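For subunit A:
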Amino acid sequence: MELLKRNAVPLLLVAAQWPVGWLLSQTVNSYYLQIIVYIGINAMLAVSLNLINGITGQFSLGHAGFMAVGAYVSAACSLFLVNGWPAALALPAILLAGGLAAALAGLVVGLPTLRLRGDYLAITTLGFGEIIRVVILNTAAVGGARGLGGMPPLSDFASVYACTIVCVLVIWRLVHSPLGKAFTAVREDEIAAAAMGIDTTRYKITAFVLGAFWAGVAGALFAHFIGYIHTNSFTFLKSVEVVVMVVLGGMGSISGAIIAAAVLTVLTEALRFLADYRMIIYSVLLIVMMLTRPGGLLGRHEITQWRFWSSRTAR
Partner candidate 1 sequence: MLTIRNLHVRYGAVHALQGVSLTVAAGEIVTLIGSNGAGKSTLLRAISGLHRPSAGEILWKGAAQIETLAPHRIVALGLCHVPEGRQVFANLTVRENLDLGAYQRKDKAEIREGIERAYTLFPILKERQQQLSGTLSGGEQQMLAIARALMARPELLLLDEPSLGLAPLVVQTIFKVIQEINAQGTTILLVEQNAHMALRIAQRGYVLQTGKIVLEDSGKNLLNSPEVRAAYLGD
Partner candidate 2 sequence: MALLELTDCSLTFGGLKAVSAFSFTLDAGQLVGLIGPNGAGKTTVFNLITGVYRPDRGEIRMQGQSIAGLPTFRINRSGIARTFQGIRLFPNMSVLDNVVVGANQHIARAPVAMLFRTAAFARHNAELHAQCMATLTLLGLAARAHEAAGTLSYGEQRRLEIARALATRPKLLLLDEPAAGMNPQEKVELMEQIRLIREKLQLGILIIEHDMKLIMKMCERITVLDHGETIAVGKPEQIQIDERVIKAYLGEPVAHDS
């Protein structure tokens, strides 16, 4: 009972998928619904990258690579392994497969590179993203340049929504737990953190692997929502897009990352009519943002800390 009470908010939020999903299907056309689903996927990507870049203070530019691993592994799974399973079983299976594969990739990349300085990590993860793409393009079994299609539409609004809630919940509770405060400590001062008995490498790798896991899950959802994947969806630009979300929302702010993911996803759609000016605006936004408000919109704060949100200083 006690346990139920403590978890009431997330449970309610997860449960809300059915009424909200129904409501949306009644009121909103598939175009808007698709934007909402993209918001969910992007929010997962942004929050998981925020764990690495914002909260732990590392700098990864390879999030699209992890997403690609998740997308392709889960797609291969649903095509060759769990083909024919009922959706209720197949969905968790492919999500787990995608997430774990990406986490493994994260471990392989993270182990050697996380000892390095921040900017080297950035370029190595960038390189990793490109290597993944080259490997996929040259693997005929997953379609190569022709892309991979034919996955059943296992993910929809409800599953994306639920996964987003779970992803945010896991990362939120982790970094706000006493143990998880060490992630932030690593960002703030690595040497001091080590002097306090914190195995900084281990925390960095944990953040990296967990971030990669959720990027993989997001990739799996993405693959089974569109039903067709191609390496062009997972380029360096996609990684940059996620970085922009994290920066815009505020390095270290989970709620900021979610808001930024929503704003940018909608904004990209809204600016469609600008066609080739769209990416120019995007890059200018990034530069101006760094020059004027490098902390992002929320800085390191969470939306729950806002004055008008709650008058209490502590819950």
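With respect to how the candidates were assembled, all candidates are chains of the complex that A comes from, given by their letters.
Please note the rule applied: contacts are C-beta pairs under 8 Å (C-beta built on N, C-alpha and C of every residue); 3 or more make two chains touch, one makes a residue touch a chain; residues count from 1.
Because the structure is predicted, anything quoted here is derived from the model rather than measured.
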Chain touching subunit A (counting every copy) in this complex, out of 1 or 2: 2
How about subunit A: which of its residues touch candidate 2 in the complex? 2-3, 6-7, 169-170, 173-174, 177-182, 184-185, 188-189, 191-200, 252, 300, 313-314
